[in-house]
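Every protein chain but one is kept in place in this view of the complex.
Letters A and B name the chains as they come in the text, with residue numbers starting at 1 for each one.
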Amino acid sequence: MQEPVKGTVTPLASLFPPEEAQKASKRVQDALADRQSELDRVQGFIADNTALVNLVQRLPDELHHDIMVPFGKAAFFPGRLVHTNEFLVLLGEGYYAERTSKQTVEILNRRGKALESQVDSLKAMMKDLKAEASFFDATAAEAVEGLVEIREDYVEESSSERVIETGPPKPDSPRFSGEDSMKVAAEDEEYARMMLRFDELEKEELAAGSGDEHNEADVDHSLSQLSGDHVLGSLEERQVRKPLHHSKDEYATTEELLSKKHFEEDFANQLKSKIQLEGLKEQSVPKDSDDVSHGKSFANRATQSSSRGKDNIQALPTSKAETSVQSSKPATDGLKAFTGSIVEHTRNIQMNPREQAPSSSQSSGSQPTKPVSRFKMQRR
Amino acid sequence: MDGLIQEKVQRFEEFVDRRLKPDLVHAIAERDKVFEQQEVFSNLRRNIENLEKNSVTSLQTMVNLGSEVYMQAEVPDTQRIFVDIGLGFHVEFTWSEALKYISIKEESLANQIQEYTRLIASIKAQIKIVCEGIRELLQLPAER
């Protein structure tokens, strides 16, 4: 039971077909263009507003101003502004108030601030979208180049103890394509170099949420451990770390289903954090914001299950039904969180070697988060 | 033979989609603009007539300074009115002159509308004819 489980190597192209990634990128670009036009509009409002503030401030300087008074849309009368310190300001919803110049300026400044904050949020949104777009672009490019994705099981808290998957393919690991792992072996030193970099991020991820690695581990677990894994996920969610125990011999359909779900979640979470967080490094995705929300929604379940899980990591056999119930219950959260991408990644998932599992639960995004630790090796 | 028909059908369809339909949309948009102008001028005429009827000599209104901020304005002498005659020019009129101008303008606008209506009808007819042609092209071989 204690034997460490090796990770998996999946060609990136099978996870994210290039065309799909490009399509996604296109959609993000469209959204970006929408935001841009919205931003232009709001900035136009701001310019109008500042001009108006200037005008309102200047008007009371004189007792009256000669102007052409509009009369309908097509005609004017020569006339003049009177009562230059009395303004009638629309507050909204059809309410008007009589204000002095000074008071009007105050109102307008408040409006200006609201507009500024709108601009800020739009800009932040655009930044996220840009990050997302570059992610999709990069993914598409990488998929074309034949990058592979390597996932491993997180074995010990200490990052130095992680097992690096470099060996030849295990015969008992069906997800391993021999070709891929050979590639991996060739990339050893680069791996080591990258490890240093990723260790940090890895730790961060793990601290923030459950490690993706043991999703992989989950697959390898015997049926009897399924519930234990769930618990573990929840525990990790609450920043409790436990060593994992893996057995990799049994492959029940349930597990395949489960792992598939996790896979989808991974992608989902990845995307989500892409969206939510700025300035992300390409493949390493901190999960903090994710986990906050998930942590909340799962607080209950996590607490319930943690007591159960602590003493039986090797949990009693859990029925398949229970497992699926658990994983599909909070589906709405996931759907709400991102509607657009789910369709996308379902399809991607179909490309996965484990696609035999029925894809009933693309909506399980609110499962305990499974941050992704991924190492990408470039083919040479 | 079939290929020739296919090609013809495709050409006709392109003609409808790329030429006639955009033309139609454009013509309708133009006509709507003229409708708007017509409304503006008929409003103006009604307003001037109102002023005349009530023999208003001075006037107090609110001027929109932008962003729905208004200020009071007064017009001490309503005898002179400046009417937009297009291209950014405004002409100083007396009321009777303005009314005369407005009625001429309204007539011209009505003519424009009629023209556009005719244009729209003819484009619609063309679309129908071409569509009918396409159907015939497709049906004839089927009937044979």
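Convention: contacts are C-beta pairs under 8 Å (C-beta built on N, C-alpha and C of every residue); 3 or more make two chains touch, one makes a residue touch a chain.
As a convention for this text, contacts and distances are computed from a predicted model.
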Hidden chain of the complex, named as in its UniProt record, picked from "Nucleolar protein 6", "MKKS centrosomal shuttling protein", "Prefoldin subunit 6" or "KLTH0C08734p": "Prefoldin subunit 6"
Interface partners of the hidden chain - shown chains only, full complex considered: A
Chain not shown: contacting residue from A:Ala97, A:Ala124, A:Ala141 or A:Ala192: A:Ala97
Hidden partner chain, touching residue among A:Val9, A:Leu52, A:Ile107 or A:Leu206: A:Ile107
Missing-partner contacts on chain A, residue numbers: 88, 90-99, 106-107, 110, 114, 328, 331-332, 335, 360, 363
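Keep in mind that, in the parts below, only the chains that are shown with their structure count from here on.
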Residues on chain B engaged by chain A in the complex (per definition of touch): 37, 40-41, 43-44, 47, 59, 61-78, 80-84, 90, 98
List of chain A residues in touch with chain B within their complex: 48-49, 51-52, 55-56, 59, 67-84, 86-90, 96, 104, 108, 111
